[in-house]
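Presenting subunit A:
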Amino acid sequence: MNHEPLVRWDWLFAHLGPIADRVGQHLYLAAIAVGVGFAISFALAAISIRRRKLYPAVTVLATAEYTIPSFALFAALVTITGLSILTAEIPLVLYTIILFVPNIVAGFDSVPWDVLDAADGMGFTRGQRWWRVELPLAVPLVVAGLRLASVSTIGLVTVSAILGQGFGGLGYYILDGYQRHFTTEILVGGLLSIALAVVADMAFVLLQRLLTPWAARRAEVR
Partner candidate 1 sequence: MTVRETGHARAASLEFHGVTKRYGRGESAHGAVNDLSFAVPAGAICVLVGPSGCGKTTSLKMVNRLIEPTEGQILLDGVNVMTENVTALRRRIGYVIQQVGLLPHLTVGRNVAIVPSLMGWSKQRQSARTDELLSLVGLDPERYRGRYPVQLSGGERQRVGVARALAADPPLMLMDEPFAAVDPIVRERLQDEFLRLQHELAKTILFVTHDIDEAIKMGDLIAVMEAGGRLAQFGSPDSVLAHPASDFVAQFVGEDRGLKRLSLVTIADLSLEPSAARPGLPTFGPGTKLRDALSVLLAADTSGGVALDDAGKPRGFVTVDAIASALAEGRGTVANP
Partner candidate 2 sequence: MDLIAATAQWLADPLNWQGPNGIPSRLMEHVALSGVSLLVAALIALPLGLWIGHTGRFSWWIVSTANAWRALPSFAVIGLLVPFTTVIDPDLGFTLYPTLVAMIVLAGPPILVNAYQGIAGVDGELVEAARAMGMKESQILFGVEIPIALPVLATGLRLAAVQVIATATLGATFGFGGLGRFIILGDANRDNGELFGGVVLVAMLALATLGAFLLLERRLVSTGLTRRAAG
């Protein structure tokens, strides 16, 4: 790397098109994972809330999964699903579930029982109570989970670069730059993926405030 300048601007300007494509791929991979993960997690959380005994099992599974590096899951899945989009999405979705489920369950747990009592006393039906009382009050923690999961997924998408050219979003540039000893590529991939994560984080903070003007600032579960 010693002969090269830190940044070769000519390379950067010549590759604006492909870089934009990589940003698009990055967001696409992350969005699918967050969307699918959220749907699965909501179902899992709903079941855990109804059947409390299942919740410890869910958390133990989640913790166990936490100990398996994303990197290993990507590599391991190649042997099963080959090099398809599923190879990237299955681990990404699994990791969002770890972050979503505790936050969604905590969100619904955080609804005070006296509020539920009052709603019942005023004659809300079960469905009305869920839709007009429980859901709005659970939103702060649910959105907090959404924020954690989005940021984490944007980070993990970079790791899928180890699967090859067709994956990784901006992570492709980090790996390719490292292997070719080409710092410009590393900086483009690294800085842009950090920027994506930070922007997503800020966007969700904003969304949180807009959706729940009554909620305290720090509301999240890790």
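The candidates were selected such that all candidates are chains of the complex that A comes from, given by their letters.
Note that contacts are C-beta pairs under 8 Å (C-beta built on N, C-alpha and C of every residue); 3 or more make two chains touch, one makes a residue touch a chain; residues count from 1.
No experiment lies behind these values; they were computed from the predicted model shown.
Here subunit A touches just one chain among 1 or 2 in this complex, the one numbered 2. Every residue of subunit A that touches candidate 2 in the complex is listed here, in rising order: 1-2, 6, 63-64, 66-73, 75-76, 78-79, 151, 154-156, 158-159, 161-162, 170-171, 174-175, 177-178, 183, 186-187, 189-191, 193-194, 197-198, 200-201, 222.
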